[in-house]
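Every protein chain of the complex appears in place save one, which is left out.
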Amino acid sequence: MFAWLPENVSTYGGDIDAIFKLIYYVVGVWFVATQVFLVYCLIRFRRRSGNQRSKYLPGNTASQAAWVLIPCALVLVLDLWIDFRGADVWAKVKLSRPTPNLIVRVTGKQFNWIVTYPGPDGKFGTADDKKIDNDLHVPVNQVVRVLLTGEDVIHSFYLPHLRLKQDVVPGREIPAWFEATKTGKYEIPCAELCGFGHSGMKGFLYVHSEADFKAWVRTQWPSAG
Amino acid sequence: MIRWQLAYPETEIPLFGRPIGPDEYNAFVTMHGTIMVFFVAMPLLVAAMGNFLIPLMIGARDMAFPRLNMMSVWVLAVASLVLLASFFVEAGPAAAGWTGYPPLSARIEYTGVEYGLDLWILALALEFASFLMGGINFLVTPINLRTRGMSLFRLPLIVWMIMGASILFLLSVGPLIAGAVFLLLDRNLGTSFFLAEGGGDPLLWQHLFWFFGHPEVYVILLPAAGAMMEIISTFSRKTIFGYKSIIYAVMIAGVLSFLVWAHHQFISGLDPRLAMPFSITTILISVPFAFIIFSMLATMWGGSIWLTTPMWFAVGGLSVFIFGGVTGIFNGSAPVDIYIHDTYFVVAHFHSTLFSTVFLGGFAALYYWYPKMFGRMMNEFWGKVHFWGTYIFFLLVFVPMHLLGVGGMMRRIADPSKYEFVKELLPMNEFITVAAIGLLLIQAPFVFNFLGSMFVGKKASENPWDATTLEWTTPSPPPHGNWPGAIPAVHRPPYEYAVPGVSEEWLPQSRPEGAAS
Amino acid sequence: MNAGSASTPDAVEPSPVPAAKLGIWWFLASEVMVFGGALVSFILLRLVGPGWSEDLAHNSVALGSINTLILITSSFTIVEVLSAQKRGDEKKFRSFMGITIVLGLLFLVIKGVEYSAHFSEGLFPDKGLFWAFYFGLTGLHALHVLAGIVANASLLVVVSRPGGFARYSHRAEMNGLYWHFVDVVWIFLFPLLYLG
Partner (left out) sequence: MAAGEAHGPSNVIIWVYLVVLAILSVFVSSVFPAPADTIAVFALAIAKAVLVLLYFMHLRVEKIFIHSLFFIPLLLVVVLYVGLMPDIMRSMY
């Protein structure tokens, strides 16, 4: 099943996949156990002759109820385990705000991602800002903060290979971050229904090596050297 | 059901004559979700079962408010017509998803849909009104009109479940009604409750919707689960394991269901500090459900299982529900949901839960109570063909769908071939489509069986399944007023099968003490 | 209600609450959620909003207060209907019910006067969030008042028929409960939309 996951190229992607696997194995065991039990009952207790009598088990004594309550207690413990492991990962991805090496703004608009770079001065709203449609260029192994804003309806900024998804809500500026670990070209689909152009609303994420990224910056802002 | 065709992007669709455009695709998905949830699941599981079974099972001549009941049926009919009409208005029906998130749904220019979406809101509002009336009936009737001896803890579980569903519905729908009014105003009077420009907040709708939305899925689940319980007990020839505890477990799940709604919004711009509390409540809800499922399994343990068609459907439904339930845990874990939210993994999750309840549970109920409704038996052979076909095709459709989700494929996209990483999944999509067509075709035996048995089916006796609850003490179909003579009084809990020291294998609720041996 | 052709009345388990009353309370429970959801939305958006005291100033506290008094009084008159019903006093029943209906109509008329004043000032629901909520909430409430008036009026009609009092007058309690609830909603809308 995990062979179906797209290759992970972010620092925290592995953590998310690990929780995914944890849950998979925990519930997998329960799933198999319950199904096997079910099938076993169907076979073992199938009515073979007309006058086969069943047991009388109303489940109202402590010893009978224990058959159900003990597994339930186990489920409770496993639930909490999943929760606590998950909480750490959630905090890492969504709550922490590591200091970024690059800040960009991405604006969702029917049906494009508008990527705004602050330019060499590092500030938005100045003359050297640069807007690019649908292409997001970032350096590898660097923390990138993406400020997500929306102009019309809700979109969802989705980086499947980086295990990142964040809805883009008009009226809010939502910061998200990632650190890519591998160079390459990845897709940025929109994951929230946003109208007839939703299917096909996508951009590309270019993860460059340090040198390539510098070169790209030079082509964009030649004057800044 | 038709919209699945889009696994073959941009190709002509047989029987439709041309490819579907993306806006039409969105409309189809929206209407599919709306119709299935609000106009198939709710009427079938809650309204139909509630109206037919509650009076029969509690020993009443009719519902507490027959006139209110008629009204709710009529309002529902009008609601369906309104929704249907929206297919024919200019610019098509609603296309903002069955969740209707604004701002997309709040302004005409965003979707291009004109009155279609207003009609959609109106249809939902009427539907809610209908179920408010119905729900009040389903609550008052079992509380006030039980026959002599039928104490609350002697009610069959399905009656409890329908009551539970009604309570959940009544207490959760209010905020959404308010939200629907606001949305209508946003669309038609230019207000901006849900638009950031005017000071409103798009997230507000999501909260109002899901505050209702999550309890709503249990509104669908509970009656179906109740039907499965009846059937499993009857055909295992065994009393329910932990009758009272199941009721308590449902109450706990019901309370929790009001505390989990934001699990649909983990990445929606929700305050991220809220995610973990909601994630914890969500995952904790598996404990009461595990309890219920284990109790069902314990009910089968040591039984004398009689494998009729309804039993197959009930057991199959239980099996699939476990599957859908455990995939809910993945969604419920906030970090994992970052990746799988709005992918086909979620689609697969909710079809596993909904299909197992609405269709498998619904079919189980239909096959089980068909003799009571129409006075004739359905054909067992074709029933089993129908079950195995449905079950296997279901698995073929929806198990691979999880893999699509793991592969990252988004939901509600009209054309998956537009994405590189999704393109690789196309063969799987084709496979699923073929299986879905199979799933549709295999319903044919059911339709024929259902209609045909009305005329040629074997005549059903009062109690073809040797069951214990009250509805089996009256002729099939029940006459006007439900019992020809006096209403039987009740002398014991439901599900008294194979009681030690009693020679009969089963003791109907109505049989007086002592009259037994 | 007691359908069925059976000659002997069916024995029923005793219930603590009569069916109609139970039904109306379930209904009110869901209504609490409707207005609860709407008011929660309003209060929260109000708290983040820029402050609407300017908009608020357009509302006439005098008219709002009069309407509050009207509703309170009508709540009082409908309880009198109920006690008239318990005493079996048909005349009082009818006259108090009549007063209640008239008060309800008066409330709507004043509301209408306020609305038209707003419209003539150019204040429509799309003139900002406050007005959206103002019209949304009072509109929803007014619809409830209207429904209550219709319910009260139809009760008055059926009760006035010969023999109607004995058959239908017990419904006054349900009408009353509903009417009081609508009053309670207004008790909160008034400070929120006029004073707060």
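Letters A, B and C name the chains as they come in the text, with residue numbers starting at 1 for each one.
By definition in this document, contacts are C-beta pairs under 8 Å (C-beta built on N, C-alpha and C of every residue); 3 or more make two chains touch, one makes a residue touch a chain.
Everything quoted here is computed from the prediction, not taken from an experiment.
S.K.: Looking beyond the chains shown, say which of A:L42, A:I174 or A:V217 touches the absent one.
M.R.: Reading the full complex, the residue touching the unseen chain is A:I174.
S.K.: May I ask which residue of B:Y101, B:F241 or B:W261 touches the chain that does not appear here?
M.R.: Candidates B:Y101, B:F241 or B:W261; residue touching the omitted chain: B:W261.
S.K.: May I ask you to list the residues on chain C that touch the chain which is not drawn?
M.R.: Chain C touches the chain not shown through residues 16-17, 21, 25-26, 28-30, 32-33, 36-37, 39-41, 43-45, 47-48, 61, 65, 68-69, 72-73, 75-76, 78-80, 83, 86, 176-177, 180-181, 183-184, 187-188, 190-191, 195-196.
S.K.: Given the full complex, what residues of chain B touch the hidden partner chain?
M.R.: 171, 174-175, 201, 203-204, 207, 211, 258-259, 261-262, 269-274
To be clear about the criterion, only the chains that are shown with their structure count from here on.
S.K.: As a quick test, compute the distance in whole Å between the mean CA positions of chain B and chain C.
M.R.: Comparing mean C-alpha positions, chain C is 34 Å from chain B.
S.K.: Quick one: chain A and chain B, Cα centre-to-centre, how many Å?
M.R.: Once rounded, the distance between the two centres reads 29 Å.
S.K.: Could you give the separation in Å between the centres of chain A and chain C, each centre being the mean of its C-alpha atoms?
M.R.: 48
S.K.: Taking each residue of chain C in turn, which ones touch at least two of the other chains?
M.R.: none
S.K.: Considering chain B alone, which of its residues make contact with at least two other chains?
M.R.: If we look for residues of chain B contacting two or more partner chains, we find 201.
S.K.: How about chain B: which of its residues touch chain C in the complex?
M.R.: Listed in rising order, the residues of chain B that touch chain C are 59-62, 64-66, 68, 132, 135-137, 139-140, 143-151, 170-179, 181-182, 185, 189-193, 198-201, 204, 208, 211, 480-483, 485-487, 489.
S.K.: Name, in rising order, each residue of chain A that touches chain B in their complex.
M.R.: 1-2, 4-6, 15-16, 19-20, 23-24, 27-28, 30-31, 34-35, 37-38, 41-42, 45-47, 51-60, 64-65, 67-69, 71-72, 75-76, 79, 82-83, 86-87, 89-91, 93-95, 110, 152-154, 156, 158, 160-161, 163-172, 174, 187, 189-200, 202
S.K.: If we count contacts the way the header does, which residues on chain B are in touch with chain A in the complex?
M.R.: 21-23, 25-26, 95-97, 101-104, 110-112, 195-197, 201-203, 236-245, 267-269, 272-273, 275-276, 279-280, 283-284, 286-287, 290-291, 293-295, 297-307, 315, 318-319, 322-323, 326-327, 329-330, 333-336, 338-339, 341-343, 402-403, 406-408, 410, 412-416, 418-422, 497-500, 505
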